[in-house]
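Note that this complex is displayed minus one protein chain, with the remaining chains in position.
To keep things simple, chains are lettered A and B as they appear, and every chain counts its residues starting from 1.
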Amino acid sequence: MKWNIQWTLNKRLAATALCLGFLALIAGNPHEGGRYEIDSRELALIVDKEIDHVGALELADWIIQNKADYRLIDLRSEKEFNEYNIPTSENTTLTALETYPILRNEKIVLYSDGGIHSAQAWFLLRAKGYKGVYILRGGLEEWKDQILFPRIAENATKEELAAFERIKEISKFFGGTPQTGSNEAKSDVSIAMPKLEMKTPAKQGTTARKKKKEGC
Amino acid sequence: MNGPFYKYGMFNEEISLIVAFVIGIGFGFFLERAGFGSGRKLAAQFYFTDMSVLKVMFSAIVTAMLGVFFLSWMGFLDLSLVYVNPTFLLPQIAGGLLLGIGFVIGGYCPGTSAVACSTGRIDAMVYIGGIFAGIFLFGFVFPLFKDFYYSTPMGSITLPQLFNISYGTLVFTVVLMAVGAFVMAEWGEKKMAQKKGAEL
Partner (left out) sequence: MSLALDEKTAMTKEEIKAKPYWNPYLSGIGLGLVLLLSYVIMGRGLGASGAFTTTASVVVETIAPDYARNNEFYSEYLTDGTRSPFKDWLVFEVIGVLVGGFISGALAGRIKRTVEKGPRISTKMRFVFAFSGGMLMGIGAKLARGCTSGQALTGGAILNVGSWAFMLMVFAGAYALAYLMRRQWT
């Protein structure tokens, strides 16, 4: 008798499995990265309050400290990237971003020349369910102004001078040339962009970045 | 809320080790419940007298597979963040054959040997000694067949990607195959029992 009950249980289990399997067949594909609904108000708020912005100084600090919990992505063309890029960055374009190997749980910092391209990429990634997406405020332009070629007025106060000393250090780290004086004659023409000294990481998938294997 | 929790930074590595321990307890518990602490029961699979290995393994695969599919379909689990061990076809085929041979000779696989060991099977303890010897040997001669070890790489690839069909189709196929195998296993066990009865 007991055997009889057992058999019906097994049959029931098999039927359940078949039903669920059939549902899977109809469902087709699982949603890549889950289902995300875009909350436009939330996005607007984020944009408005600039929560998703990273300042040039902040980013410079991260790079100096060798922080590894984020990925820096350069959205300019390959040619521009090869001429100069922020150390540790990886290059991809807006169109290639969709297939670029970044994961949804990664912190991503985007930059382009100004802010437009990275802002567009930001929306693209947010819509696809990426949560930790940030933009370098002011893009490469601001990076140049603040880090590579910082400038201080001659009539600066003591506090400003003290703060500038720190920026000078940072600037030197990135091979920049800090300048004093508001002399506009010393225009950007005379200052060369720093040469690429720090090796940028080769394009690598996320598995290569993992320190420890997850396999058996 | 989105899974996998750990990959979204919901807890740190220290806690992940506690999670590992708890999940391990569950794993060991159900292995023992199924009778996989017994080498004889495991080996019986290969003599068609007790098909528990096949039944347990495939019901586990089907359960987890359906769970993963529907959770990710509902948007609860991000499948792209679940680790897929990269495929190296030839070494894995060779390794599978060796492992199968080792299974029928030794009577256990690494996971079940741990359960057998903690339930007092002395042969399982000897077997674990053998695993260590095998790993030492492998590490020792590794430089010699390193090329083979890294041959035929296919990357992290799944069957739906390989056959270019929908994930759901493959899930359904696996369920069909598994249920078919279960029916055959039940039938085979009955036949073997009858045969044994006739011999006695």
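Criterion: a residue touches a chain if its C-beta (ideal position, glycine included) is under 8 Å from a C-beta of that chain, and two chains touch if they have at least 3 such contacts.
Treat the numbers as computed from the prediction; the structure is a model and nothing was measured.
Residues touching the missing chain, restricted to chain A, are 6, 9-10, 13, 212-216 (touch as defined at the top). In the full complex, chain B touches the hidden chain at residues 3-7, 16-35, 37-41, 43-47, 49, 52, 55-65, 67-68, 71, 76-77, 79, 81-89, 91-124, 126-139, 142-143, 146, 149, 154, 156-160, 162, 167, 170-171, 174, 182.
As a convention for this text, only the chains that are shown with their structure count from here on.
Within the complex formed with chain A, the residues of chain B that make contact are 2, 7-9, 59, 62, 66, 68-70, 72-81, 83, 85-86, 156, 160, 166-169, 171-172, 174-176, 178-179, 182-183, 186.
Those residues of chain A that touch chain B in the complex are listed here as 10, 13-14, 17-18, 20-36, 103-105, 129, 131, 207, 214-216.
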